[in-house]
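Okay, structure first, notes after.
Yeah, one chain of the complex is gone here, protein chain that is, but the others are all in their spots.
Which chain is which? They are A, B, C and D, in the order written, and residues in each are numbered from 1.
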Amino acid sequence: MSAATPGGFLLVLAIMLPMAGVLLALLLGGRHAERVVMALLPVSGLIAVAIAVVVWRTGAPVAYVMGGWAPPLGVVFRADGLSAAMLLTTAVVVCAIALFARPVFAAMEGVAEARAPLVFWVLLIAVWGALNAIWLGGDLFTLYVALELLTFGAMPLVCLDGQAETLRAALRYLLFALLGSALYLLGVVLLYGAYGTLDIGLLAGRVRDEPALWIAAALMTAGLIAKTALFPLHLWLPPAHAGAPAAASALLSGLVVKGSFFLIVRLWFNVMPALANPWAAQMLGVLGAAAIIFGSVLALRQARLKLLVAYSTVAQIGYLFLLFPLASNAIGPALSWNGIAWTGGVIQAMSHAVAKAAMFMAAGLIGEALGHDRIAGFGGLGRVLPMTVLAFGISGMSLMGLPPSGGFMAKAMLLAAAVGEGQWWWAVVILLGGVLAAGYVFRVLMPALAGGELALPLCATVSRRREAVVLALALCALLLGLVPVRPSEWLSQIGRVGAAQVSAP
Amino acid sequence: MTFGRDILTILAVTAGVFFFFAGTVGLLRFPDPLCRLHALTKADNLGLGLIVLGLLPWADGVWGGVKLVGIWLLAQLSGAIVTQMIARAVRHGGEAP
Amino acid sequence: MLFGLVGAALVGLGLFGVVVHPHPLRKILAFNLLGGGVFLLFGVIARRGAAAGLEGDPVPQALVITGIVVAFSATALAVALVRRLFQVMDGADR
Amino acid sequence: MSAGWVLNSVLAVLVLGVAGAIIAVRTLFAAVVGFVVLGLLLAIVWVRLAAVDVALTEAAIGSGVTGAVLIAAASRLRATEKVSVAEQPGPALRVGAGILSALVAAGLAALVVFAADPAPSLAPAAVAHLVELGVGNPVTAVLLAYRGIDTLLEKMVLLLALLGVWSLAPDMVWGGAPEVSAGAVDGGALALLGRVLPPVGIVVGVYVLWVGATDPGGAFQGGAVIASMWILALMAGLLPAPAIRARWVRRALVAGPAVFLAVGMAGFAWPGGFLSYPAGYAKPLIVAIEAALTFSVVIVLGLLAAGPPHHGPGR
Partner (left out) sequence: MHEFLIGAASVVMAIVALGLLRVLRGPGDADRMMAAQLLGSGGIAALLLVAAGTDRPAVTDVALVLALLAAFASAAFVRHAPGPRPEDIKNT
């Protein structure tokens, strides 16, 4: 089996450094928590870059065997192109969030340790570590533990303000998440019972078209869908994501929901690549399409900015699920329609993470400055917070799918694949979703850009630096669209090669 | 020797089972909580005690025997204290008739 | 196999309870029932994997232990959240 | 029809009956008591499934800390039961949920009945390396060696759960201590129990930890037993609940995972890499990690049961 490859130790560090950070921050407490995070950011960021470079250079997955115990007895961590892409995205978004959140969760003078800052900083790195473990995990049970780590890191962020409303949102989130992971675990148990291993690579070679596999896959998918908040199990998301502090919302909406989505992708494309059932794939696509329409329509009708952004997440998650009907049944050449759809889906995950994080942080700045986030009261906002409104607009471009953004690349590729494969109905949904997204983004931008006659009263000034952070992140979403096609090929190739190589006996 | 040991075990375990039976019947049939508590205590002490007695010859060396007796003592101790606490709670709580 | 059927039934009961019970604490209990069923199924798989002089496959047994710990953490966290929610709703910030 | 079969059937009927009662019973408290009883029954079932390690875990946590957490919550939330009865879901949802649950259960049951034969097993592989690890208990070998990463992440999960519980405290009491004891409630019986039981319990806990290397037992089980003793002493008011910002609390919480992580990182120096043990030193290292983990588990579980801080650190 796959032994450790050169650079494999980087995978361990990508997960364990944040864990060490959690321990250290908890141990030192107080203002040191923030310092620990700030010290970790560049190091962990570099590790993500290094992993991506190694994967790119070698053109093969990087693997590390924990403790030298090869599967099926032991656990392997693996980085393919998809992992590397998500690692990089995570690093960028987390760094931006940390810089953005610094003044909000700064240590207070005269207080040894305050609740919200400590919880926020510790959980920020905990979520980072958990996400890295999910991107790299090669064993379905290890992934279960990582998924729970993610949930426990994310849930307290929802109710950081301790109000009844957010507590209720957090409870609903927790119950959905727990139910979701219980169903996932049930599927894992069934897979072990049928095939005697939980290693993704080994499973790919052992799975057979039989009831045990189908029941397991159905349970796992259902559980993970609940955690990803795919329509119709999206009800918990808007109150939870809108109620959290802006920095936490960015983390939750941009990255955390991608964790469970990623596992669905692993399940369908890595564990059972050859057996993907076209009906199941169409079913997931239908749910995705419904999410796009319903999420967008509901976003259009929100009076409050943060809720609008949260509903937009429900819609954008829908696009991710178009991956299943468009990219399945494919171990074909990378530049086939399936390969293009795959690349489009991955870019959608990346660009949505970046754009949505930027958007939530922009919404947070607006809320801080105005003291409210009612869209009706945004007249003249563009004059007082030009950078923030610009950042909102740029990330909105990505959500709409306007060129040259990453969202445009993603949606164009999905669209092309839909047309190319003759599944034109998805193309209709993608276009409609784009129009609706334009609707809700412009609903915010129109009043903001229309000059109000009176100067807008601000209840707080926000620092230029934080505005710059948000703008920079939004520009990242834009730049993603300018990246030449070659790396995208790289994305799809290595994801595929990984699956193919591993499933070979 | 073996035969005598088996007889002891069978007798003691059977008697222990009988006390559990009596305790359960008491718990179900006695009218007020304090009587039920009393019945319960009997079952706890005697039932478990007799079963431990019956199993002693089978114990895994001296250490195993000590463990068995220790388990019985623990159950005794916590049973007694818990019974007392519940009795108080029942009296104070006004659930007794 | 008998306990496998029990596990399946526990999963069904737990799932039903999680969906149907309005009180969050009852939902948490039902969730634990569901978890118990999942672990039991795993335990039966472990038992069936008896080999090499062992009476059960130790890997699933170890995974069940990890699962129990994680489920306990979830329970403790959820219970604390429910208590806090009702406290805040009461308005008495005691 | 052997006696073992009869015992299993009795247990199966009991588990199903209690589980059904937990779902069907009307009062919250009855459901919680039922759940504690279920934990005990499941411990016996695990013994019947030849998984004594799991039985110990279920016994240690199920009738210990879980019971304490749930009973405390059930008695506090008694008043909220009526509120939620009004939110009873409609018959359509109930029927729908019933059908869905029945389908899932039936599917699983079918898989159990028609399971592959012979079942796949990693038992031979797990046994094959026991000698080089020097550990007699294969479950401990899985938890601390073959799949050590899971155990490490699991300990992080526990820590995060505790931080999550703490985060629910109001801002002004942050750093303070939780409220566990309400003073002498019942004229000293609790205090007596709190004095007598913990010394015995700590011995038992250490014993369970110690035998874990060769026989069923281990860090979490031992830690859970000792944690229950600590909680008992806290409830009886014999020990003060610690302030969550106390240095020793933080150190104790972090100690276990930190030792585990440090030993794991040291593994980079050996051929096996991260989380491997140098030949010949596996057993002492595993025992050392387990001891440190036990210590942290005691504090984490105790504080999880104690709940969020309740009064400010100033007091």
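Throughout what follows, a residue touches a chain if its C-beta (ideal position, glycine included) is under 8 Å from a C-beta of that chain, and two chains touch if they have at least 3 such contacts.
Keep in mind the model is a prediction, meaning the values are calculated, not measured.
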In the full complex, displayed partners of the excluded chain: B, D
Residue touching the undisplayed chain, where the options are D:225, D:258, D:291 or D:304: D:225
On chain B, residues whose C-beta touches the chain left out of the figure: 6, 9-10, 13-14, 16-17, 20-21, 23-24, 27-28, 33, 36-37, 40, 43-44, 47-48, 51-52, 55, 58, 60, 64, 67-68, 70-71, 74-75, 77-79, 81-82, 85-86, 88-90, 92-95
Touching residues (missing chain, whole complex) on chain D: 2-4, 6-7, 10-11, 13-14, 17-18, 21, 25, 27, 29-30, 33-34, 36-37, 40-41, 43-44, 47-48, 52, 55-56, 59-60, 63-64, 67-68, 71-72, 75-76, 78, 181-186, 189-190, 193-194, 197, 200-201, 204, 207-208, 211, 215-217, 221, 225, 228, 231-232, 235-236
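We take it that only the chains that are shown with their structure count from here on.
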Centroid distance [mean C-alpha coordinates] between chain D and chain B, Å: 27
For chain A, residues contacting two or more additional chains: 73, 141, 145, 148, 152, 155, 159, 162, 167, 186, 190, 192-193, 196
Junction residues of chain D, two or more chains touched: 104, 108, 115, 119-122, 126, 146-147, 150, 154, 157, 160-161, 164, 168, 170
Chain A-facing residues of chain C, complex: 11, 14, 18, 24, 27-28, 31, 34-35, 38, 41-42, 45, 48-49, 59-60, 63, 66-67, 70, 73-74, 77-78, 81-82, 84-85, 88-89
Contacting residues of chain C [partner chain D, same complex]: 1-17, 19-26, 29-30, 32-33, 36, 39-41, 43-59, 61-66, 68-70, 72-77, 79-84, 86, 93
Of chain D, residues touching chain A in the complex: 104, 107-108, 110-111, 114-116, 119-122, 125-126, 129, 145-150, 152-154, 156-157, 159-161, 163-164, 166-171, 174-175, 245, 250-251, 253-254, 257-258, 261, 264-265, 267-268, 271-277
